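Below you will find the structure I want to go over with you.
Missing here is one protein chain; the remaining ones are kept as they sit in the complex.
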Amino acid sequence: MVKNTRAAKTFRTVWMAVLMLFLYAPILIMIALSFNASVSRSQWTGFTLDWYVKLFNDPAILGALKTTIEVAVIATIISTVIGTLGAIGMHSMGSGMTNVLINVSYLPMTTPDIVTGVSLMLMYLFCHVPLGKWTMIFAHIAFDIPYVLFSVMPKLRQMNPNLYEAALDLGCKPLQALWKVIIPEITPGIFTGALLAFTMSLDDFVISYFTSSDMYPNLSRIVYSSTKLGVKPTMYALSTLMFITILILLVLVNRRTKLENL
Amino acid sequence: MKRSWYATPYALWMLLFAVVPLLFVCWYAFTTPEGAFTLSNFQEFVKPRYLGVIVRSLKLAVYCTVLCLLIGYPTAYFLAGRDFNHAQSLVVLILLPMWMNLLLRTYAMMTLLDDNGVLNAALTALGLGKITVIGTEGAVVLGLVYNYLPFMVLPIYTVLKKMDYSVIEAAEDLGCNPIRVITRVVIPMSVPGIVSGITMVFMPAVTSFAISTLLSNGKIRLAGDLIDYIFNQSSNPTRWNIGSSFSLIMLVLILISIGFLRKVDPDNEGGGMW
Partner (left out) sequence: MVQDTRLIELKGVCKNFGDTQVLRDVDLYIRKCEFITLLGPSGCGKTTLLRIIGGFEMPSSGEVLFEGKDMTGIPPYKRRINTVFQKYALFGHLNVFDNIAFGLNLKTPEQMGVKTKKEKKEEIARRVHRMLKLVKMEGYEKRSIDALSGGQQQRIAIARALVNEPEVLLLDEPLGALDLKLRKEMQLELKAMQQQLGITFIYVTHDQEEALTMSDTIAVINGGRIQQIDNPKRIYDEPVNAFVADFIGESNIVDGVMLEDDLVKFSGVEFQCVDEGFDTNEPVDVVIRPEDIMIVGEDVGMLTGTVQSVIFKGVHYEMMVESGERTWKVHSTTMQPVGTSVGMTIVPYNIHIMRKATTADAVPVQDKTNKEA
């Protein structure tokens, strides 16, 4: 952007530092507290790993962890396949039809989470489908698909339209051309879409809350219930583990693709 | 097989799990539990306690959006700077919290702000008195900003990053000083990103659920919490119908605000919805 003077650069550095503090102080404090021997949040009484031990001995939390990961993985796989195929399909349609279909994707993105959650709950209950893991997975797929679609569509649009023709020209059958040229060309988009889908799935609380039940809680539901019962440092331990896992994942991912291009 | 058929699973899934459920909401909103048409569900919200919740939700969401824009724009601008060496890793760091569960993040905030929390412990240690933050509207707005700030930074950053640098050089060439370059060129050109960011922050903020409950010990209830309450806790036999009508109102409000913002950015250059 505009060339910066020395003062402007200093200001920028301070600004970023304060922002980082704002974004990370709560998280870092939470991590610290997960190692705090005391239950108190205001006193440091010594380092302990007790909360982590407790965490891994808590069947409810382990169950919720398993559910959360299972839901995210299944929803990511299915939504990536459906979303990618959808993008490829729409790319070869007339613009009128494409617009209609894309607008369907804007629907879950524009609809507030709570309304999406409530609407799905109403439908499940109306159809007498008991709320559980699969009702949650189906809901996650529905809100994950648009993220995949909108990650893949731009890659298809940016793609030199002649690439597909070049593949045919060099002897590929249409399906081969799809696999050998188009898919590799849009792989960054697919990868991004899958990552976003996975993230949205992990991150989701509201829609999961309305489309599952206490019988199959995911992590957010466990946390939400626990806040009503007062402080549980095991929750800090859990959050810490999740944070570190995601951090490692993202560092790995960031080596391959730029996060800000999502 | 024609390529356009590949979109079939997509179309079916979205129809079944995005369009049809909303039709259920509409159906319930306009009927009695017996299935007869009625408008009485909407009359519930003229009652002051419900109306108050809506007004408060809108108010806090506006505060949150304005704060996010004030913090987010300079941040995005700095990050997009060409001479900013650490931009790449900072972008990742700013987006990173988006990857953390909304609830966990709020939970972390709660830990910090609680009456017996870290903030007050620090203030006490410094000899300053304790302050009560949890339970105030300020705490809720802070929580909203904390959660939704990245959604403001991202679209603005994307637009600024894509901006052709020669446009800025052209502006300088035509006699703009750095301030004018920003006000006359950079900001007008990033309007799509701003619009996108506003939409992406305002929408979840106005309908936010759980954030306010956690940061106010349940004292401040926003629209989302009210919907949850009506559906899951009240014993009213018409609760599905009333809840649906409230959901529908939220939806319409959101659609109106999106429609309004879209007028500013008809080509959706701001980069989609997120």
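Note that the chains are named A and B in the order they appear, and that numbering of residues resets to 1 at the start of each chain.
To be clear about the criterion, a contact is a pair of C-beta atoms (placed from the backbone, for glycine too) under 8 Å apart; a residue touches a chain by one contact, two chains touch by 3 or more.
Since we're looking at a predicted model, the values are computed, not measured.
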Touching partners, among the displayed chains, of the absent chain: A
Which candidate, A:57, A:176 or A:245, sits in contact with the chain we can't see? A:176
The one of A:50, A:70 or A:185 in touch with the missing chain is A:185
Touching residues on chain A - with respect to the absent chain: 160, 162-163, 165-174, 176-177, 180-181, 184-185, 187
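We adopt the following convention: only the chains that are shown with their structure count from here on.
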Determine the centre-to-centre distance between chain A and chain B, using the mean Cα coordinates as centres, and give it in whole Å. 16
Chain A partner contacts - residues on chain B that touch it in the complex: 2-11, 13-15, 17-22, 24-25, 28, 71, 74-75, 77-84, 88, 90-105, 107-112, 114, 116-118, 120-121, 124, 146, 149, 154, 157-158, 160-161, 165, 168, 178, 181-182, 186, 203-204, 206-207, 209-210, 214, 223-224, 227-228, 231, 240, 243-244, 247, 250-251, 254-255, 258, 272-274
Contact set on chain A toward chain B in their complex: 1-4, 12, 15-16, 19-20, 22-27, 29-30, 33, 40-43, 82-83, 85-86, 88-93, 97, 101, 104-116, 118-123, 126, 138-139, 141-142, 145-147, 149-150, 174, 199, 202-203, 205-206, 209-210, 219-220, 223-224, 227, 235-236, 239, 242-243, 246-247, 250, 254, 258-262
